[in-house]
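Only one protein chain is missing; all other protein chains are in place.
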């Protein structure tokens, strides 16, 4: 596990910076290079990248690989370290597909030690999370809203890579536990002690490929599925369940293995998971609030009940002191640092009782459909198309819905 | 012009009914047949149909033809008139493409004479139109909102077919004037006297085909363009300008011909135009308010500044006494009878300063992108995916934006 | 089973006519109407239609339904029988997708009784079938070509509809046997006594829909799969196995049920199967040679080893006295009446050892890819794009390949 618990000298504190940068094409890292050139941040301060590239978001979307290669090359040039070594340590989670009003961009998370400033972090901005939906259970639309006080502190980040998950473990309980373990390691690194202080977990989990599956079978193992597409869905489920266990949303009960891709009332309300053939280990980015960090950034996250749940955006904004009426005013919009959305074409073929055609379209992939629609909705509320909107939301928020998370400067 | 001014006996008044019906596939008219069977309406009371079918919305979208054939066949069976004759008199405007959360459906407008009920229509529901954007001029975001009192009365409908527009006239000022003339005829049929009482005009305008263009040239004429795609854009422009003249949004000035597809600050804020090779005449549906009609239906319409203009939806709802906070409450949502949206992928490649990729996507047509995004936005506000969302919004609302119109029961 | 054995008066014989007709769009039956108007054939002589429409060939391809509705409407007008009744008796098998050089067209099979002409049919054109691949077994590329004398006679046609196949039977051995029974009934109707005289079988088999699967489960049954896409594959397999049994290519052995969608060395070399939600019974068209028919038409059919097997086209042409060098000369091309091709994107991801990308393309469906490629190949040999090229070739010809069949006038 390439992650160590947070340990800082008494007079210094970590502070997170979040930069949301545009790109002219998937190989264009000029905006980040300019920040390096200007001294805004140093290349070795970068701890994670989450981005949205303009491919199709499917198996043959090479914009993710192109961006990653370009990013690692830039970081290698600026740090003097080999690109390959950086690639093994720096989580870089990309979602392809900028349908509709979505704009290609990437969010750079960087950490810097700054002199401890007693008055900066802490009590002034207690972040609250209000939700109509209890995570880890069925969405109960009649339930009274829960309002939880979130720990004082500033936005913190921690990352971790699990050991490689072998093909025979993909989508099984050992996979779930490996993710849970990695999420806890990332929480430790972030200095986030309480699961309820975690605002958002971004995961990238490995899946089987035909070759990996065949090798596992040849070695006497069995695989859950040899179909890469199906394996990706199981990997996302394992990631969601692993995060849910680490965050206390689900019990660490192996009997839950049977609920994966079956009982969609079991979910994490704060995990966003992608899966890809290009990784062999589970990559974890944990974002949350910690009194050991300082700075003006805070994060809100809310589950979306379905693809029309516009109220969820307001819920994610509320703890940040932001309010859309119906759109975020310009002075509030400038305080938004990054937005992350998970969504899903409802597998029952309907949204609120009317038929949708996303799952039956031979011309446009269903994930492209749903990203475009939910992206349009959230962009309308925020007045900005620079959103990380990703499909494949199994067990990540309510069935047929997903979740929305916002980072903002509350300083 | 197949349209006659409204003339009714003193004791009777026309009343409009609007039914929004789902379909299982483009040939499925069973919901309308059921209404006929139940006696809810008679086949000869149907005066217009506007629908959204699940094709790709492009040149090779045959769901529109399939639906039209099925509709005309049903009406022929139920009225005993030839399908062909009905097809020549009944405007049927279809937009293909139910991207994202949009749901295939069709809106049936039917007119019935009912005993005049002095108290029903009239003063109780004065419909007001408030707008931040003055139609026919450049969008002025700093202008104070204009609030216009709309004439008392109930929602009225009128339809008209212009004479066939020859290929050499398509997209020229004679085309514009023919549309203006037809819109006025439809207003007369609707009994709408003042242009400001028109809420919404839906048009379907002919364009050139290669064959028509060649025939016109062979006969010694010149055509504006022989490219059908380009011709469709000019036809939409002619439709929008024609409506704008009839509605008093633009002056009837031939010098404006040069503004078509050039000066996008000239537009109608209440016209929605489609163009297709399958028509040779301009088909017009005018909806507005008239004291000579009765019934509980009213209509609101607002221009959209860009693809993120969520406030415009509220503006269209407000005169109907509806309010989204941020979504229309269920009891208000049931009062919505139909929704019409026009939108456009911003041709400058950006939405509010950030790059979009709609125009450069070789895999998904730009119109499909924008329909999915704006459809997601409007559906989120209304809590319903049964929206007529159509692209190709040249001169129909502000450049890069469009318009949104809502019919609701205010009774 | 709506099929009766062939029985004709002594002085009359059936003669098959095959017309290959173009269409301007999927609702355009004008070419067939013109043949009726000209007296070339009567509407009640039409016994089957196989066509290629310009949709995407996927779940949401409504060009098939549009064409079918238009065809049935025309036949109803011309015969005075209800469209619904004709639809239940007349096999109409459509494949959507005219990728690349493929041209939208439909093949109309009509049967007419003509005075028996002793010298016309029979010995002069013994059709031989030469094949490098033994049907029903693994392709053996080293096997010497088999040359079988095919029965003398003219091209004959027979059709049959099985009883509806219930959801719980789809893809199971009872389904296979129902198809085999229907194929034999169609052979009887055609007057084809020996399985080896069958040249080609076109099948359309029902699959489960979500609704049908749920109803079956509610009634206490189990279904093989509730996934419509997977069910279509099983239905095609059942169709292929059923035909193979009737044609003597596979034994009628229930143990073979385990080979369906698993052992792709088991196949029919003369069956082309499509599956769709729109049918509940298995529709069968059998084409072959019978001494009881007369006329100048004959048919050849050859399996394709893979998507590059250009030699197979020559094999299908050879028994018809046609030879491509490398293209069919114009005088021979005019004798071709219809061409049918089944093909498949190789599920192992390679064609002859080099990688293909058809299965990983999120933008274009794999079946569209393979139809375009194999269509280009066969069209190049024949010099004509009017080919029925259909994907989904499980157990229809060798794995990764398919088959090609040609009807020609040899008179």
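Going by the order they are written in, the chains are A, B and C; count residues from 1 in each one.
Keep in mind that, in the parts below, a residue touches a chain if its C-beta (ideal position, glycine included) is under 8 Å from a C-beta of that chain, and two chains touch if they have at least 3 such contacts.
Just so it is clear, the model here is predicted, and its values are computed rather than measured.
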{"item": "Chains in view touching the one left out", "value": "A, B, C"}
{"item": "Residue among C:101, C:226, C:256 or C:277 touching the omitted chain", "value": "C:101"}
{"item": "Sole residue of C:65, C:375 or C:402 that reaches the chain not shown, by the stated touch rule", "value": "C:375"}
{"item": "Candidate in contact with the missing chain, chosen from B:196, B:361 or B:394", "value": "B:361"}
{"item": "Footprint left on chain B by the chain that the document does not show", "value": "56-61, 210, 349, 357, 360-363, 365, 368"}
{"item": "Where the missing chain touches chain C, by residue", "value": "22, 24, 54, 56, 98-105, 307-311, 313-314, 324, 326-327, 351-352, 354-358, 363-364, 368-370, 372-377, 379-381, 383-386"}
{"item": "Residues belonging to chain A that touch the chain removed from view", "value": "25-27, 54-55, 60, 62-63, 65-66, 69-70, 73, 363"}
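Throughout what follows, only the chains that are shown with their structure count from here on.
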{"item": "Category of the chain touch graph - line, ring, star, complete, other", "value": "complete"}
{"item": "Rounded Å distance, chain B centre to chain C centre (Cα mean)", "value": "45"}
{"item": "For chain B, residues contacting two or more additional chains", "value": "54, 363"}
